[in-house]
Every structure is written in C-alpha cells, then in structure tokens.
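Got a structure for you, written out below as structure tokens; questions coming shortly.
One protein chain is absent from this view; the other protein chains keep their places.
Order of writing sets the labels: A and B. Residues in every chain begin at 1.
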Amino acid sequence: MTYDLVVIGGGPAGVAGALTAALAGLRVALIDSGARLGGQYFRHAAAHGTGHAAESGLARFLRLGERLGERADLLLRHQVWHISQNDGGDFTVHCNGPDGGPVAVRARRLLIATGAHDRPLPFPGWDLPGVLTAGGAQALLKGNGVVPGRRVVVGGTGPFLLPVATGLAEAGARVLGVYEANGGLGLARHPLLAMGKAGEAAGYAATLARHLVPYRTRRAVVAAHGEREVQAVTVARLDQDWNVLATRVVECDTVAVGYGFVPQIELGLQLGCGTRQDVDGSPVLSVDSAQRTTVPGVWAAGEPTGVGGWQLSELEGRIAGRSIAERPVAGVLTRRRDRGRAFGAALQRAYPVKAGWQGWLRADTLVCRCEEVPLARVREARDLGATDARSVKLLARPGMGWCQGRICGYAVSCLAGEPQQPSRRPIAQPVSLGALADTADGIPDDPATDPVDDPAH
Amino acid sequence: MTFHITIDGRQVPVVPGQTIGAALHAAGVRSWRTTRFGGRPRGLFCGIGVCFDCLISVNGRAPERACLLEAAPGDEVTTS
C-alpha cells in the first residue's frame, strides 16, 4: 500500500506534522530510529510518568504522541537509509527494520523532519572516553536516567549549554563550570534576555546559582587529558576570535561540549531538494512559506530547514501538515513561524564559531575520529593539491568512515578554507549487504504494513 | 525492576528502557572498543547514533551502536 504521507523523524516537527495531516484525514506513517517518539529535545526515559515529565512542553508532547499513535502507523526503531522517487512520482522509503531486515514504505508525499545533531569541534584529547557532546550528555540524562559523571565541565557555545548544565546540576552532578566561548558579558547580558526570553534565562541563571555553577564567557575547553579516559581539561581564556590568551587545568571526569548544531539534510539531498546556507553557514533545505522543498511532494520542517529550537520546529511541522493536507495555513501560524525563524537566526548570529579554534589543534590532534586522521594529514592533503573539503577527504580520508563526516565535516570544511557544502550520503545509515541483497528488485516486501492497496479513508 | 547484562562476563545492572551504552556508562565502563590504527579507547561520544564511536558486539552479532540499542535481559556484550 501507499501512504498519503510518510513522515521521517519523531521529534516536535515530525509529530506535529504527522498529527496535523492525520487529523485532516490523511493516511500517515511516521518513521523514527528511536524506540520512543521525542527526537533529541523531547527525549525521555521509558518510564516517563515520573521526574521531568512535567517539564515545559514534554507532557503536552507526549499527549500529542498518544493521539498520533491512534491515527497513524508509528514505525519506530526503523532507520531510513535511502529514499528514492519512483517513475510514477511517489516515493519509496528504504529502512532497516527493527531486526535489521529490509523494510520499504511507499508514500505519495514526504515530510522530512530529521532534526539536527551536535556540532563538535576537535581539540587535543577530544576522543578520550568521558568527553561527550552536549547532546550526548543530555541523552544519557533524559533518555536513560543516567548522570553522565560526577565532576563535569560543560563547554562550547550557544544557549543549549544552559539546559544541559542545569540538567546535570539538578541530577546531582557537580558542574565545575559552563564555558561559553562567545559572549564576553556573562549571563546578566545573555542574548536570551534581549530576545524576550527573560524568564527562560532567569530560570537557568537561578539554577546555576543555586548549584554554585560558574558561568564563564570567552572561555573554552581547548584540551582534554588522561590515559584511558578524561581526567582533566585545559580551560582557556579566549580573545574574541577564540585565540588562547591564558590557560588553566581543571580536574574532571566528564566533559560535555557542543558548538551549535548540524541540520540532518541528507534524505532531502538524496531526493534532489535544493539547499541554502543558513546564517551560520550550514547547508539547510530550502523551503517556501508552506514548508515545501524544491521537489514536488516533499516537505521539510524543523532543524533541516534551519536551526531554531523545538517551538519553531513544532510550528513548522503544523504548517507542513496543513499544507500537505491541502488545507489553508492560518496567518497566525506563519507569523509566529517567521518570528521564530528570526529568533533562530539571531541566536546563530550571537553564537558564531570563530576561526581561533584551529589554533587549539596540534599536528597529532585527530580531526576525524573514525578514520583517525590527524591534523598533519589534512595539511599534507592540502599540500598535495586538495583545494576543497571533498578532495581533502579523498586524499586523507577524514569523513570516509562510519559517521560519513557528520562529526568532522564542519571542521574539515573550515580547515579546507571553504563553507560547508551539502554532503551527499546515498546510504544514510549502514545497511547490511544481506539486507541490501534481499532488496534485489529494489523494493522488498513490507512486513510492517497492510498489503491491501486501497485509497486512504 | 532492574535486570542485568554482562560485559566480558561481568554483571552490569540495567533499568528497563536503558540503552546498552547508557547502562555501561552508568556502571563506570566508559570504553569498550579500541580503534583500528591507534588502539585508542572508544565509548560514548555523541550518544544519539551519529558518531559510531560506541560500536559494540552484542550476543556475538556484528557491532552495533550501543547508544541506540536498548538492553535486553541477559544480553552478553564483549569488548574488542
């Protein structure tokens, strides 16, 4: 059978879009690799009745998820590795099913709501166990109820460091410091205030103060030390271009770092969707006012169209859902979306990544963790005639490994001296050759869904 | 309501719904494989299925991402 709509991604954008379309009468499936809906922001433990369920938005999100479950097929634990467009114009979504076997889902329309992941920057020792991305620390805490460490240093840039640090502190970790590489003015002049988020900023400030967590701007974790795992970090005071002015060593067992986010757009790229450069240079999917991408039949919502936070994502999902169901989109929604986008863009401007981080690296600092490519080999590739990130990758292998450059892609682009280009990843998730072989005609049978092909409703 | 998995024969407690990576990390096991070239220890990094640092072999299967894989009672994982 062919769904009217297949949504990829079970975060705020995907759930809102799927539910809106399902309520309008469309036959909808939502696919997510996780065991539960929520995405990165509304990640929650299996037993969610307790603890932070009352947290802003989560309880409401969970209700939406329940309603969606009644009206749509939820294909959880399904990893989408490729989407192709068929001759008739509809789409086949190729997944690894929960048991690793091939599952193909057909759709007349698609909503890409695949979110974003942390954007890490390399620094000496960043591959030591105990160094986590900020999102990784958050996932341990919110998704698993695990406090990532006892003595934790939080670093990077952007407002996301605040919920991570306060979450860790409230869960009992000793947060030794929040080191924000930008700013220079401290929490008292935090951009959230200027953007009308005084309540949110004040809440974080109060929590940090209650747990005696220092918040320091123009500081960064520039090296991690230890043998088998992290035992200390070097924290540097930075100038406004992030060059190191002075350093000191802080003993800790865990580090959470994040320098913004990387929108996950590869499924859109597989379909040929057009892209644009976001304020921070990230390639994102181009969408019109109704969240339509440049490919007819494909919509996108949330971070893949530009990072702006969960509320904006949800709005975009609702707008996409209306548009997909060919319903009018209320002006109140689009106006709120446009304000949200302006806010997201302002945050990206307030928390840029400055070039000085490249000076934190040593010749032997790994740039690519998967293929263990140190900075020296990247330089050697440039010396051999690699004038762009792609040829650096071809000559020195950064980005050739398991993660396909998701982790190091931004850094390699910077080191190659060019803005980040959209990365073609025809295989978006590893797929076993056995499963691929069983897709011999390109479309395996779909055990997850009803084979009867009848029109929706 | 916890159950156990084993890593190289050692028991590790799991709260239902936790991933294998989270259970190991909570038990103080922070690395479970070494890299191909430098022999560097690897455990959780991105925690959300993107970086593949946390690959681990469960019940003899090909390595999977420990941060995505929900632990099941009796799972046996091996370091490499």
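Quick note on the criterion: a contact is a pair of C-beta atoms (placed from the backbone, for glycine too) under 8 Å apart; a residue touches a chain by one contact, two chains touch by 3 or more.
Throughout what follows, contacts and distances are computed from a predicted model.
The chain dropped from view, which UniProt name applies: "Inner-membrane translocator", "Chemotaxis phosphatase CheX", "Glycine/D-amino acid oxidase" or "Sulfate transport system permease protein CysW"?
Per the UniProt record, that chain is "Glycine/D-amino acid oxidase".
Give the residue, chosen from A:Val257, A:Ile324 or A:Val431, that touches the chain omitted from the document.
The missing chain is touched by A:Val431.
Touching the left-out chain: which of A:Val279, A:Ala376 or A:Leu395?
Checking the options A:Val279, A:Ala376 or A:Leu395, the one contacting the hidden chain is A:Leu395.
Contact with the hidden chain only, please: which chain A residues?
Residues of chain A in touch with the missing chain: 82, 84, 92, 94, 270, 272, 371, 381, 384-388, 390-391, 394-395, 397, 400-402, 404, 424-427, 430-434, 436-437, 439-443.
For chain B, enumerate the residues touching the unshown chain of the complex.
Residues of chain B in contact with the hidden chain: 36, 61-62, 80.
FYI, only the chains that are shown with their structure count from here on.
Just how far, in Å, is the C-alpha centre of chain B from the one of chain A?
So the centre of chain A lies 22 Å away from the centre of chain B.
Over in the complex, which chain A residues touch chain B? Could you list them?
Those residues of chain A that touch chain B are 33-35, 40, 45-47, 117-118, 120, 127-133, 135-140, 143-148, 228-229, 369-370, 372, 401-403, 406-407, 432.
Show me the residue ranges of chain B that touch chain A in the complex, using the header's touch definition.
Its residues touching chain A are 15-19, 22-23, 25-26, 30-31, 35-38, 40-53, 55, 62, 67-68, 70.
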